[in-house]
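Removed from the display is one protein chain of the complex; every other protein chain stays in position.
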């Protein structure tokens, strides 16, 4: 069990719905933030860095948004679902565009972009599942 | 001129539209992140902390989202307007709900909530103006 | 293998020393940031929140420092070891003091503090091991 899931189970009032979807989304945000931060940096040391400018930029955006989203979802006290939804939509949007960009470079042999695209796609899906869970 | 405005003027291709609205939004995000971080902490040392739980929580969310939004807007290379719009909407939404909560406590004499509400309202307005500028 | 470890293995020049210690520290920072963010929030919904003020404050500090430390260590291009060491020392120091505070509340039955203390202690140890690896 991840720390996110353990912490969600440790709330004193025990009434948190959708612990699995929330924990999965928090963990996917952390993974995606890490992969994007590292992908931006690895792009910087590629010989063809000029062709990776948009990738670096989207990596940095996606990392920042994932960090914020993971933190907001980690807070369950006085949870504001409409605020969480707006942020999850922005996060899913960032993961989608960044994952798509990375995928293009993965097809040209960039292994770090392949791994980062995977993290982005998983995080986008986890955001969508969290959105569904919050709407229920 | 703030650092945000000076940096936007220093882009080599000079073609950034809406420098004023962007710089104002970046600065408002930084101010709001600072005010929210400090308001959450000041709430913690109030005797009636129990009545400020929701305020603390929204302060922390709003600070995280403002930091991410300010960073994303500070990047103009390969700018993705639809990603920026989704994040600006989430940021405006966080500032609105946090500013409203702070305003209630300001009416009960909490000076830090009064200042924080002001920062939230300014940031919400600056996000709306940036959204308008991006749509133009 | 975590994303941190996979990304470190994907650097094109393959010459990164101490991948295991670095990846372990990056992962421990992410876990600790998550646990601290959630612990601060769970403290907020405890009836005895007044006795948890110092814990909340240290949780928030520790989370912020862990996020920064994980990001800096995730960047291996043009790595500056002395900057990394100064930050690792600050991070180890934050984890130590926060872990100690959480441990006290864990002894009074706070499950979230028990889990958070564990994450802090692991992160402190991982920072020390990364410091040793960087000095070698």
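First chain written, first letter: the chains are A, B and C, and each begins at residue 1.
Please note the rule applied: a residue touches a chain if its C-beta (ideal position, glycine included) is under 8 Å from a C-beta of that chain, and two chains touch if they have at least 3 such contacts.
Quick caveat: nothing in here was measured; it's all calculated off a predicted structure.
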If I consider the whole complex, including the chain that's not displayed, which of A:57, A:75 or A:96 touches that chain? A:57
From C:22, C:43 or C:67, residue that would touch the chain that is not displayed: C:67
Would you write out the residues of chain A that touch the absent chain, in ascending order? 40-41, 44-45, 49-50, 53, 56-57, 60
Just the residue numbers, please: which parts of chain B touch the chain that's not shown? 2-4, 6-8, 10-13, 26, 30-31, 33-35, 37-39, 41-42, 44-46, 63, 67, 70-71, 74-77, 111-112, 115-116, 119
Note that chain C touches the chain not displayed via residues 53-54, 57-58, 60-61, 64-65, 67-68, 71-72, 75, 77-78, 80, 82-83, 86-87, 89-90, 93-94, 97
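As a working rule, only the chains that are shown with their structure count from here on.
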Relative to chain B, the most remote chain by C-alpha centroid is chain C
Chain A and chain C: spacing of chain centres that average the CA atoms, whole Å: 19
Counting only Cα atoms for the centres, state how far chain B is from chain C in Å. 27
Show the residues in chain C shared as contacts by 2 or more other chains, in ascending order. 41, 44-45
